[in-house]
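Left out: one protein chain. Kept in place: all the others.
This part shows chain A:
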Amino acid sequence: MVLDLDRCIESLFKRQLLAESVIKEICERTKELLMNESNVVHINAPVTVVGDIHGQFYDLLEIFKIGGYCPDTNYLFLGDYVDRGLYSVETMSILTCLKLRYPDRVQLVRGNHESRAVTQTYGFYTECMKKYGSPQVWHYFTDLFDYLTLSVVIDNMIFCVHGGLSPSIHTIDQIKVMDRFKEIPHEGPMADLVWSDPDPGREEFAVSPRGAGYTFGSLVVEKFLHENGMDHILRAHQLCMEGFQVLFDDQLSTVWSAPNYCYRCGNLASILEVGVDGERHFNVFEAAPENERPSAAEVQRAAMFANGIPTGLFSGVGSNGAMTSSPAAGNGNGNGASSFLTTAGMDPTQDAIHYFL
């Protein structure tokens, strides 16, 4: 297949979906590329680090506006590209294309949402079914997720991962020898790297309230940085109302890049710009301006995803019991027992899906 990546990227910037066959091709090629990446990728500054995006496509466009476009700006994405937001497909498609087009300028780390079990629960599977009418695209992307690297080191000084540390991992070398090419397990070092959270109230490891990974404290952070000769840990994974959070005497930061999370949390977001001399600057931003934000109908559909009814997981395409069309501009939270929210309400006149190729 002849693939014009620049045209693909151009279409995706206009939020036009790529054809299923094109998605298949770009995923195949990106897997070949990622196969040769270590579980710990070493890069140099300057680089702009991006936290959780969760399908908030317009806010990703905002990030490119304020951080600069590829390949002029080097980017490191820390995972959680999909689920919850309305445009996980478009978000994942454009990031995959950018990685394929500029492999040395774009790094994609795996987040806890880049997983089959999680995407079936939190919205990505449903979105793929709605936009493509079959689970194929979900399969292509979730197979691709198995190839994403687990961590990145900037200038041998900053350790970047989606979640956090693991009681089983003391050195970078231990991460390098892991087999990452599989679904994220429930337990173990690979699960810990994408699920763990720092706990400023503690010194050591403790079982996490999330049901996977651990919480880790100050002594764990100090020991890890000391043993690996680094001075900072950079991660995402937790919602920050101010867009970022710095802990443990500036030894660890969280960067969060989905403003007004789920279109209702009202939080700020940020991207972290790492300079050549190691300076770290959090560039804070708000949700994308009014005229580029989703319409009221689309936000209501987001609320439907947020209260998700995944369709077609068990039965075939489309139907899952009675499908009633929901009112356009929602009159509150459902009235009475007869009308239950469905995702059947994708109004074709309001959401023109252009298929490319």
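A few points about this structure:
The rule we apply is simple: a contact is a pair of C-beta atoms (placed from the backbone, for glycine too) under 8 Å apart; a residue touches a chain by one contact, two chains touch by 3 or more; residues count from 1.
FYI, contacts and distances are computed from a predicted model.
UniProt records the chain missing from this view under the protein name "5'-AMP-activated protein kinase, regulatory gamma subunit", selected from "Ubiquitin carboxyl-terminal hydrolase", "Probable cytosolic iron-sulfur protein assembly protein 1", "5'-AMP-activated protein kinase, regulatory gamma subunit" or "Signal peptidase subunit 3". Among A:22, A:148, A:262 or A:287, only A:262 touches the chain left out of the display.
Touching the missing chain, out of A:74, A:107, A:208 or A:270, is residue A:208.
The hidden chain makes contact, of the residues A:117, A:219 or A:276, with A:117. Against the chain not displayed here, chain A makes contact via residues 84, 112-113, 117-118, 120-123, 186-187, 195, 197, 206-212, 237-239, 261-262, 264-265, 306-310, 313-315, 320, 333-334, 336-341.
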